[in-house]
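Got a structure here, written out as structure tokens. Questions coming.
Not every chain is included here, but those present sit where they belong.
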Amino acid sequence: MKKVLLLNGPNLNLLGTREPEVYGHETLTDLVNVVTKHGAAAGIEITARQSNIEGELVDYLHEAQAWASGVVFNPGAYTHYSIALRDAISGTGLPVVEVHLSNTKAREEFRHESIVSAVCLGTIAGFGVTSYLLALDALSDHFGKHND
Amino acid sequence: MKKVLLLNGPNLNLLGTREPEVYGHETLTDLVNVVTKHGAAAGIEITARQSNIEGELVDYLHEAQAWASGVVFNPGAYTHYSIALRDAISGTGLPVVEVHLSNTKAREEFRHESIVSAVCLGTIAGFGVTSYLLALDALSDHFGKHND
């Protein structure tokens, strides 16, 4: 059975309480449950972590090198400026799928690109919680092709 | 049964012949077959169109208003500068999922963001042909939530 780290970045612990008209009413716990259930059906065991601290997210990625086959990662606001997370992703060599609940391109107030996309396997954005499920499917498909 | 337009932009007719180490060996016909089969399994009928001409892609989007429930669209190079396609997507009101074979963020030589993402339902990039299948799944999920 494959093991996958489900990693959520800053402020995602507020999910369900913050701007529900944009992000929906599901909490982070709900999200983890849905993703875990979806993973189980695909023979993937999910371990979930969330942190608001950039360096802790770096730590989680480093530790995952020892036990995980892949990562589903929503870097939240760090998407736009964390070169440290970018270095961590390329440093671990794990396949990482970047996910976003909403279409980050549409958040035109900053117009910053994701600076982590270039080192990720791929990006899925805009489908709410479904973004995470599709990311898991993409990882599953990647496992099937590359190391199973 | 839902009908979906599978729309491919400029140079995607060269698929399988062009830089296979980047884009793989599958041709556009192969891609259409795989997507069609994946759609059939989900109760979705695929109609595929490809054009190198910006305005024809605009036309295909306009016509789809009459018969399609959604669009899976790879705008190719137009991703970076076609305001006309952007206007066409927002004008038709159809749910459009933007797909890319490779992670366009990683193509650092132009550093242009997609200017169509903001008017799309979501974006899926980086998983090769699998990007299209995930896009279809995303549309299917969207249909289930919104009008079925």
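Labels A and B are assigned to the chains in the order they are written; within every chain, residues are numbered from 1.
Just so we're on the same page, contacts are C-beta pairs under 8 Å (C-beta built on N, C-alpha and C of every residue); 3 or more make two chains touch, one makes a residue touch a chain.
Worth saying up front: this structure is predicted, and the values here are computed from it rather than measured.
Undergrad: With 2 chains in place and all of them the same protein, how many does the whole complex in this file have?
TA: In total, this homomeric complex is made of 12 copies.
The rule is short, and it goes like this: only the chains that are shown with their structure count from here on.
Undergrad: Any idea what the CA-fit rotation angle from chain A to chain B is, to the nearest 5 degrees?
TA: The superposition gives an angle of 180 degrees.
Undergrad: Approximately how many whole Å separate the CA-defined centres of chain A and chain B?
TA: About 23 Å separates the centre of chain A from that of chain B.
Undergrad: Taking the complex as given, what residues does chain A use to touch chain B?
TA: So the residues of chain A in touch with chain B come to 103, 105-106, 108, 111, 113-114, 117-127, 130-131, 134, 137-138, 141-142.
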